[in-house]
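One protein chain omitted, others in place.
Coming up: subunit A.
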Amino acid sequence: MDPTLDPPLPPPPRRIHHRASPTRRRDHYQNNHNHHYRLTATATARSRCDDRSSQPSSDPAFFSSDDVPGSGGLENYTAGSAAGAGAGAGAATHTAHQHHHHASGAGGLAGTRKRRYRGTWWGEKMMSSGGHQPQGQEGAKRNKRVDWREKRLVDSGVWMGSDDSLAGGFLGSDASWGEEVWGQFVGEGEGKGEGVDGKGIGIGIGIGIGRRGEEGERMFDEPREHQIARAIVNDCLERGDDSVDLSGGNLRSIPSGLLRPLQHLTKLPAIKEPPVTEDVYTSLEPFLRLFLAGNALPKLCGELFELDTLRVLSLRNNKLTEIPAAIRRLTMLQEVNLSVNRLRSLPWELLWLIRKGDLKHLTVRPNPLLQIDDGAHDPEAAVAEWHVPREELRSCVYEGPAPEQAWAPVHVATGPVRRYNAEGVLLLPPAGSSSQPVGTAMELDAPSDTDPDPDTNPQDRPCPTPLPPAASRVPSLREVALLSLTRSPSFDLLSDAELAGYPALMLRLLRDAREVRAAGGRSCSVCHRGFVLARTEWIEWWDCSTYENGLKGPRPSGEGLRPLPFRRLGCSWGCVPGAEI
């Protein structure tokens, strides 16, 4: 007995289990003798294969009530300890002595067989006695780590009766037991899989199982391109690859739950082999890049904007008509590619990212963007106020090193403000709604006292323009209610059928609110308050040519400006160009 191989053990448990198996007593005796020698020789190398040879094919039933009070387990243990090489001798000593005692001296207990424990009461572990061998396949490869898990199982109380069947099934070789658990999980159904999860045997594996389970469910009704996209994302997550390439995947929408896990993407250290040099030390913070180019996305989902560590976003060659204002939440964005889409204007928040955020490279052309020269034909592109001389449209003239303003975005012009009433209806133009403002620009300076009649369809009548004397910034009650609704999780639970019961006007508001929610919410470009229905809207023209070429150089002196249309939305009639915050 080698006292160095086993750590000192606390006193053994009082509770000793016995098993009635008179017919196998002799077998056990020999078996355990055999075992004793093995343990004596190697102390830790327990083999199940040897024992298996002498086993019957099945176990008798085992109940904890099989305890025999008179068995004197504690005394046995004490004797064993005393006779052994002290506490350090470990379990091999205990068990061996117990069995000597039991087999030779405990005549009154004929027909019982002890189950032997090793270790502390809180982590009692069954010794590998013959009767409890899984007749299993992987027995030979058991090692310490696996033993520890079995200890947990035995201790749990839930697994007492079935520890043989299940534990034997999945406690396999160390390297492959994850796979075996998975196999077991598939074979035995979800209940046991969850059991494995619940026991906390390795959290990593637990999560793995969960994810695979979910995937399994999704597989049934998902289009193939979604499955492929999920596979790519999962692969990136597993390999710690922070460049997620979903381009050219024929995605028509971004399935829910696809992008969210990328928030937690963690890079893996590059060091694989011992020669560690200075340059293998790299940041493990992911430089998250998402490529959605070459899909057929008509709109973006709010989930995309939860990836607050996103650095590079490519949406090239899609069918986007609008970039949601929620892009502002991606404050770490450095490079955005929006070219080859159907954008008529850009969200104001992109400019905010350029000026206040980290955005250095913005690619937006080609897109059917509004052109500042088209004001005569296209009312949306009209200009109310020029901030640089209209005839010039050139950057500053300078000599020598480029001044600051040769780099910075230049505010070229501001378009007319369109106002919407509390129902989200564009005022005065003959037709239009908040989502698709069309029609001609009208004079907005004709206040009228007649109130819009809420019963008629807003699409059918021109809205008079009741401009308030002093534009209040208080949101309307509709707005307050809608905003609260979009922020409540129960909004998603409202079915279309339920919605259909509401009046048409409300239905439109609710649909708008749902779209806003799906796109990740809006916030006022003036006061930053969250809102649902825009009350004001205007275009600001800014030249960002230095950012369009990735800040490679300043504008050349006197170069012509190429302003981009940025659409700004305000949450109240008080939020207009030049309003103080």
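One rule holds for everything that comes next: a residue touches a chain if its C-beta (ideal position, glycine included) is under 8 Å from a C-beta of that chain, and two chains touch if they have at least 3 such contacts; residues count from 1.
Note that contacts and distances are computed from a predicted model.
*Asks:* Which choice in "TCTN2 protein", "E3 ubiquitin ligase complex SCF subunit sconC", "ER membrane protein complex subunit 1" or "Ras-related protein Rab-2A" gives the name that UniProt lists for the one chain left out?
*Replies:* When "TCTN2 protein", "E3 ubiquitin ligase complex SCF subunit sconC", "ER membrane protein complex subunit 1" or "Ras-related protein Rab-2A" are compared with UniProt, the left-out chain turns out to be "E3 ubiquitin ligase complex SCF subunit sconC".
*Asks:* Could you tell which one of A:Pro475, A:Gly520 or A:Pro565 touches the chain left off the display?
*Replies:* Within the whole complex, the residue contacting the unshown chain is A:Pro475.
*Asks:* Considering the whole complex rather than only what is displayed, give the residues of subunit A touching the chain that is not shown.
*Replies:* The list for subunit A reads 422, 451, 454, 470, 472-478, 480-482, 484-485, 487-488, 490-491, 502-503, 505-506, 509-510, 527, 529, 574, 580-581.
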